[in-house]
Every structure is written in structure tokens, then in C-alpha cells.
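Only one protein chain is missing; all other protein chains are in place.
Read from first to last, the chains carry the letters A, B, C and D; within each, the first residue is number 1.
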Amino acid sequence: MTEKFEPKITAFVCNWCTYAGADLTGTSRIKYQSNVRVLRVPCTGRIDFMLLMKAFQKGTDGVIVSGCHPNDCHYTSGNYHARRRWMVYKDLMDFMGVDTNRVTFSWVSAAEGARWAQLVNEVTDNIRNLGPYAEYKELAVAGIE
Amino acid sequence: MADTFKLTHENLDSLFAALRKDGRRILAPVDGDGRTELNEVEKPSQVAKGYIQTIMSAKDVVFPKVERLLSYTTAPGTVELHDAEPKALPTVLFGVRPCEAKAFGALDAVFNWDYRDKFFNARLEKMAVIGVSCLKADDACFCTSLGGGPADTAGSDILLTPIESGYLAEVLTVKGKAIQALAPNLFTPGNGVDKAAIAAKLEQAFDQPALTAKLPGMFENELWEDQALRCIGCGACAYVCPTCVCFDIQEEADPKQGQRLRCWDSCGFSMFTLHASGHNPRETQSARWRQRIYHKFSTYPERYQMLGCVGCGKCTRACPVDMNLREHLVEAANV
Amino acid sequence: MEALKQKAKELLQNGDVKAVLGYAVGTAGVRRPHFARNPKQVDALVLDEKCTQNLATYLTKHEVKHLGKVAVVALPATQRALLQLVAERQLRDDAICLLAVDGGEVKTLSSGAEVEQHLALKTDAMPAADKAMIEKLMAMTREQRWAYWQQELSRCVKCYACRNSCPMCYCEHCTMDCNRPQWVPVASHALGNLEYHMVRAMHLAGRCVECGECGRACPVGIPVHLLTFFAEESTAKQFGQRAGHTAKLDYALSTFKPDDKETFIR
Amino acid sequence: MTEKNIYLPYLMRITKITEESPAVKTFRLEFVDEVAAQNFDFKTGQFGLYSAFGEGESTFCIASSPTRKGYIECTFREVGRVTAALADKEVGDIVGFRGPYGNVFPLEAWKGKNLVFIAGGIALPPLRSVIWNCLDLRDWFKDITVVYGARSVADLVYKHELKEWTERPDIKLVTTVDPGGETPDWTGKVGFVPPVVEQLGLSAENTVAIVCGPPIMIKLTLPVLEKLGFAPDQIYTTLENRMKCGLGKCGRCNTGSSYVCKDGPVYTLAQLNELPAEY
Partner (left out) sequence: MSRIGVFTCHCGENIGATVDCAKVSEMCQHIPGVVHSVDYKYMCSDPGQRMMQEAIKEHSLDGVVVAACSPRMHEPTFRRAVSNAGVNPYMCEMANLREHCSWVHEKSEATTQKAADLIRVLVEKVKHNTPLFPIKVPVTKTAMVVGGGVAGIQVALDIANGGHKVILVEKSPSIGGHMSQLSETFPTLDCSQCILTPRMVEAAQHPNITLMTYSEVEKVDGFIGNFKVTVRKKARKLDEKLCTGCGLCIQKCPNKKISDEFNEGLGTRTAIYVPFPQAVPNKPVIDTLNCTFYKTGKCKVCEKVCPTNAIRFEQEDELVTLDIGAIVLATGFKLMKTEAFPEYGYGKHKDIIDGMQFERLASASGPTAGVMKRPSDGKEPETVVFIACSGSRDRSKGVPYCSKVCCMYTAKHAMLYKHKVHSGKAYVFYMDIRASGKDYDEFVRRAIEEDDVKYIRGRVSKIYEEDGKLIVKGADTLMGGEQVEIKADMVVLATAVQSNDRSEELAQTLHVSYDTYGFFAEAHPKLRPVETNTGGIFLAGACQAPRDIPESVAQASAAAAKVLGLFSQDQLTREPIVAVVNRQAGPTFSYCVGCFLCQTACPYQAIEQEHITARNGDVIKTIARINPGLCQGCGTCVATCRTKAIDLQGFSNEQLYAEIMTL
């Protein structure tokens, strides 16, 4: 493999804050790296941990999960529920040996266009340094005779 | 009739070396973490001592828990199919018990009944069994009730019976002979040891032919519901069973490519026969439990003129709620 | 023991219950669940430290529900499971009849509230060995933990004994059975096994009553209970809510506090 | 020795799709491979496993008649993962097909007899194959009567063919819909299948009845047939136990020692009476 490693980043973002924030990044013409693919959901509350699991199966090297800041949830408390879910899921992933450096949880509001760009760049650089997340990807082909 | 030889411990060491040199992997029961399971070994010293049975059966050598049946790539308007070739490694199964050795016959009956299953056959062909007779039996065992026995030769290519200073070796089949031919001088002439005297003693627990004869008339007996009440409907018994052959075919795919996998399944699962309409021919756990018994002791004899159970007792040992098959069969036989 | 048998017979004879679910001696002396449906079958009941199964598992099974009211010989873990089942509306008070044995005394607990009261007197923490194992795992590097679980889970055959023996895995249609979409691969390969156990542990976070039944049930000896224990401890530690302690719903993952910690959030 | 992979399907191209009723479609499938097409043969009553690549396989009977060469047809209802994926397909798309499997309707044995086909709902497909087969061998048989019922007019499948059968003199078609399922211009009967059968005044004499439909319909129709004097071995039906392989291996479809995939799907009532009721 001579090709330079370009990480695959998947972002799960809520419609009202982070997606809108990322829109603002666009309208402000702030540049960031193009590795990220954004999946829009209504609310962080909708982000089932299984979605993250599947993203890793499909070879994502890094995941961003982001939504409204606490107290700013469009649905008042979806993000609070999501936050608890992440707290446990992150713990569990770590316990099972999944690399939690591969998941970045964040709050990016609709006003934080610059923050979104910064977040994506940080995560992309970080994952580029960590290298491909082979462990999980390889699971998908292992164990079949 | 089989040719009987002696195989000393040292010679067994050499036989292992010879087998490995011939490019075969040797799978044998190995102790670890309080369990005895089949694992690849290099020398006899690695083989577990004192075990009665492994928990899992050896069936995954010929019928792995997941196996690729085919794969394909798709693009708009086209599908390209790729046949799958089983990765059948030359394998010697060492130390499996006579009951388990016999079980391959029950698998063969299903896999080659009418349609021949190339995956099973490719693996079976590359496999040879060096069975080892049992000197001990436990409360789960009931091979003798099913026409087998602790030193039964059926299914083994070579059957070893431990004797002082080594083994009595019965070379039983062409495959057995081929193994012997790898190092003929290791097999020294055997004398007339009384196998039966050495092997474990296990009383016949019930009259199987009589049971088989009466099962068709007992279908509606409430015994089944009584017995099944404790069963939690998991797949442990089927998954450890050397003869259980039920499988599921599953698709794993993304928009561009996919593969079709065969994986173990169990008739005890509540979804096993469930239709999309919600209709389920075997709605209750008792119906599913009954199916397990009938399949092995009524359907098999009728269909394949053999039993679908070898009395190894693995299911009993694996069952989290101690559904003792022997005990249940005795109960049925006494109805 | 005699008191228990006496009580069991009484209940059956009076028609208060249709069966008494307890333990009996099984193969080679192991203890097995035992349904005594008539006074004669009561005689087989035993109760000693070898009895481990969480009998609450049976209370949600169709076939057992079908019997009618069942009295259950209840270890503390069984009681916790029952409370959680009540909280999750799987059992109504009028279906509860637990026989809690303390020394020679048999106590009949016939409502969630009574069980709650009874349990409050008991402390029955996670077995030391399991605790130690979790600590040992956490002391490893992440890579070592990954290797450990990969090794352990490679033996899993997806027989679902762990799930089916779990009192809290009562779902009629488990996520694993969900095929639209097929969240978790059915096959028991590396991915299918990891994801199955990950999903199950997440489902037990905040719901696991720490009976350890799943780990005990596993025919190939995978300590899967460590996963659910860990998930439960994680919720208990972070949110102060624990499963199996109250008959009222107090599920950590469907409630929240605005000031839950979020140090990991950037 | 390389054996054939019995799980490998034929690739088939969809050449025609008919929307029969809401959620029910008929595919006409032609072999992609010429040679396979040449060698392929089946008999009425048999079934196959159809693949939607990406989702899996599903079992349907072959709904076309073996007398119509060059293609096979299947009719299916969208109920789950595979059938939904199939329902998404377009003309020109490729699907997989394994088969034919199972036993057949004994047309030879029916020679010289009257035939009564009784079908309910989506269960017409297996009968459609045999009906067309019989019509194509019309002089083998005496009277052919078809009773077909559906929940509502919209649920009737093969509307074109029903029309054709009505117009043909050599087949008597009676259609009925459940009360409430009729439309203003409905000319057929209104009522459930069993009473409609009873009113027809059929004679069991030298007649075979082929019954296919939801369990409840079958259950209520059999007594009617018995009353009319049909003996169990004069009544045929097909079973639809769940199956994964179709090859007598996966272990799902058996009822007693009879494997629906091999000994079925066609059974006489006499045979079914011998089997445990696990279907």
C-alpha cells in the first residue's frame, strides 16, 4: 500500500443543531477536510448505538456524534438521553476492547460553524494519525469457513 | 474384520509426527480453563487426560458453525455468482469417543440423502477419525441403549483402546489403513486383549427399538409438555450435539456484493418454523422438544434406518437446566 | 427444607398456585429447576447452596404463564429479577408468589412491594471473583482486552443459552431476530458474536440484576455475564440507579439528569 | 472430485411483472443461461427457491404450467425481508432460482376424472399451474370446475386469466368474495368458499378435489367435501411449511417423518391424516 491513508469518517448529527451548524460552516465558507460523511437524524436521541456499530462494520475509521448542547435540544431532552446512552456505550466499548479513540462525541450548535470545521479537522487528523481501524473491519470477514 | 494392533505411547508420538508430516492437522481434546475442547495439537502429550467427552462435538470439522455457500457481486442489471469452495483441510480427529465417531454417519445420512452436499463431502473426505474407547462413562451417557458402546468401532477409521503401555489399535477402514501406511512399523502386532473388559461399563437404560416402535402412538401424550416445561428453548443441546444437523441460510450483503452463509440452527428455537403470517406449526416449547425426540428416535429410523442420536449425552451436559435426555427417554419408554 | 415442602404442598392443595417452581437434584448431583405440579412432586424439592439458577426466567415464558399462578422458590437474585420484571410490567402483583427461605423460615412474598421490603434487608453484591475479573480486565491495555474478548467470543456458537436463560431477556422478538434491517448478523462469526454480545450487554445496562445466569448457562464457558455486569455497574456508578431494587420503574437509560457528567464530550 | 453445489441458483431475468393485487406480484422469469434453459424441466405442483440477491431466498411454487415452455412464473405476496426485496425488482433485473423441488400433482392418475379446484386468497398460484396444465391436456379429463374466493375483489389474483376462464366453455369458474368485499359491478358470488362449494351440487363420483388456501378455509372446506362424499384420497392439497434449503436437509419443513420439501408439497388428505398436525 503506497497510497496515503485517507480516513473514512462518519458523522451522526442532529438536524437542528449540528447539521445546521455545519450549514453555517458552509455559508461562512470555512474550509475543512473532506473525509467526513454526514448522516442526518432528527435528534441525538435517535442515534441508536447500533448505528455506530454498523458504521464500524462498514469500515469507518472514526465516528463523530454530535448534537445540540445540553438544554438546547430541539426536543428538550433527546440529547440528555443520548448522553447517558453514550456514557454507557463508551464504557462498554472500552471494556470489550473497542478503540474508543475512534468515537468523538461533541456538541455543536447551529451557531458554531467554525467549531464544526475545527472538530472535523481535529478528528480527521487524529484518526489519520491513529491509522486505519483494521481490527473491527477485519471482523466482518473473519470466522467464515 | 478389523486388523488389531498395538500402539505404544512412544509410537503414538511418532504417529502424530508422521500425520503432521503428511500435511494433516490433528484435532484432539485439550484441557484448558476447566473445559475440554477439540483443538489442534502437535503431540499426544497435549491431549487431555481423564476427560469423558468434550463439550462441543467434532461435527464442525465437517459442518462448521458458519460456512460460505456462495458469493456474488451485483451491478445494475447483472449478477455474477461465485461458487464457494470449502477450505477442507486434511484432518485427523484424535481421541473422539466411539459415540461421536458414529455420529458422522447420522450427519452423512442427511447431507447425502438424495441431494449430495458438496461442502460436507469435501470436508468428510479429508477427515479421518482415530477414536479412543471410553474407560469411564457418566450419568449423561447412554450409548449402550442405542446399540453403541464404549468401545464401539462404528465411525472410527482407527479405534484405540487404552491398555497398559499404550493402546490396542483396530484399523477399521481404508482411511485407517492409509494412516497405518504412513508409518507401518509403529503398529505392532496386537494380542487378543478383551476390549470389553477394559471399556467402561454402561447399563442399557431402556429398550430403544420398543421406544421407537411406540413413539408414533405417543404423539399427543402429555409427557412431552411435562418434560418440556423446564426447557428454556435455547440451542445449547442442538449446538453441542454431534448429530444435530439443522441449519439456517443467511445472506450478508451490501449494495455491491454479498454472500450466502449456512449457519447452525436449532429446532428448539421458537422462531424456527414460524411463518411470516404468525402461524407456527410448532407453536409451543413442548412441540419443539417433542420434535427433537421424534426426529432422532422416530424420523431417523424411518427415513434412514438409523438413529439420529448416539447417546453421547453432550446435550445433557450442556443444558443449562439439566434436561437429561437419557432420563427423559427412560420416562417415555416407561409410559 | 421441610417447612418449604410443607408450604409448597399447602399452596398446591389449597389451589393457591398451579405449580411450585423450585430446585431438584439432577444429573450427577447438579441442581435443576423443578416444577412441582402436585404434592407428590413436591418431595423432590431441594434447596441448598448448590441451587443457583434464576428461576424468575420462567415467569415470562408463555408455557409457564399458561399454567396459571406459580409459586417460586426465590434466591435473592430471583427476587431482584422479579422486581425488575414488575417494574417493566411483565408481571402483575396478583401473579406473584415468591417463597423466600431464611434459615428454616419460609416467607411468602406476594407483591412487588413485599419483595422490595424483603430485599432491602439483604445485601448480595456481585461475586468477588467476577468483580476481580472485571478489575483485572480493566487493568489490561485496550488491545489486551480486545484480544481477550475476541478469544473468548470465538468459541461462541450463538446457541442463545445466555439469552434464553436470562430473566431480563424476555423479549418475544429479540433484536437478534430482527431482520429488517438485519442489525446483528445471524451467523456466529467474529462480527456476529461481538455484536450480539455488545447489543445484549447494552440492553442489560441498567436492567441486569447480576444473577450471572447467562454466564452459567453458556455451554462453552464464556463469561458473558461479565459484560452485562460491567454494563450494569457502569450505569449504577454513573447514574446511581440500579436494577432489581424497586418495583417501580427506574431505568437509567430512559431517564436523565441535566447535570449528568459529560467529561468525555468535546 | 468436484461435486455440484446444490445451493447455487440459476440466474433468471425478470421479463414480465404483473401486479395482481395490492402486495401480490407475478414474475415471469427466463433463464440467463441458454443451456440451463434447455435442460430445465419441471412438473406441476413443484416449487423453487427464489433469491433476491442481497436479502436471501424465499420459497414459492412455480405458478406457470410446465406445458408453457421457455419461462417459469411465480406469484408472491410481500410479507418479509426477501419478498419485499423481490417486490422492488424491475423488468430486466436478475433474480436467482433453485429448483424444481418437491413432488407433483399426479395428472396421470387423474385421467378420465372430473376435477374440482378450490382455492382461497393467494393460494391460487399452485393451482394456476395445474389448472393450465390440465387445460393444455384438456381431453385427459372430464369436467373441470374452479372455485376461487378472495377477501375482496381487489384481492383476486390473475384477473385476466379469471376472465379468460369465464369465457372458455371447457372450464367452469365460480368466483366469490367475502361479504363486504364486493364492488358495485361485481358479478361473482358473495360469501365464503365452503358454503359456495356446498351450493354447487358437486358429485364426488369419479372426481378429485384440489384444495388450497389459508388453514381456516381448508379446515372449513374439508367437512363440506366429506359431506359431498369425497374420500380422503380424492382430496389434494399443498403444504407451505417454512423451509430454507428445499433439499431435505435444513430440518424445518418436516411434519413427522414427511419432508414437505421432498415428499410434498402435494398431499392427499389421506396422507395428511397419517401425519402429525405440524403444518
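Following the convention adopted for this analysis, a contact is a pair of C-beta atoms (placed from the backbone, for glycine too) under 8 Å apart; a residue touches a chain by one contact, two chains touch by 3 or more.
The shown structure was predicted, so the numbers you read here are calculated from the model rather than taken from an experiment.
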{"item": "Neighbouring shown chains of the undisplayed chain, as defined at the top", "value": "A, B, C, D"}
{"item": "Residue among A:Val88, A:Val103 or A:Ala117 touching the omitted chain", "value": "A:Ala117"}
{"item": "For chain A, the residues touching the chain missing from this view", "value": "6, 8, 10, 15, 19-20, 22-27, 29-34, 37-43, 45-49, 51, 54-55, 58-60, 71, 73-78, 81-82, 85, 117"}
{"item": "Touch list for chain B against the chain that is not drawn", "value": "74-76, 254-255, 277-278, 280, 283"}
{"item": "Chain C, residues in touch with the chain not shown (by the definition above)", "value": "88-90, 170-175, 178, 180-181, 183, 203, 249, 251, 253-255"}
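Operating definition for what follows: only the chains that are shown with their structure count from here on.
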{"item": "Comparison of A-C and A-B by number of C-beta pairs in contact, larger one", "value": "A-C"}
{"item": "Between chain C and chain D, centroid-to-centroid distance (C-alpha), Å", "value": "47"}
{"item": "Set of chain C residues in contact with two or more other chains", "value": "182, 187-189, 192"}
{"item": "Multi-partner residues of chain A (at least 2 other chains)", "value": "143-144"}
{"item": "Chain A-facing residues of chain B, complex", "value": "64, 66-68, 86-87, 254, 259, 261"}
{"item": "Chain D residues within the chain C interface of the complex", "value": "80-81, 84"}
{"item": "In the complex with chain A, residue positions of chain C that touch it", "value": "134, 137-138, 142-150, 154, 175, 183-184, 187-195, 197-199, 201-202, 205-206, 227, 230-231, 234-235, 238-239, 252-254, 256-258, 260-262, 264-266"}
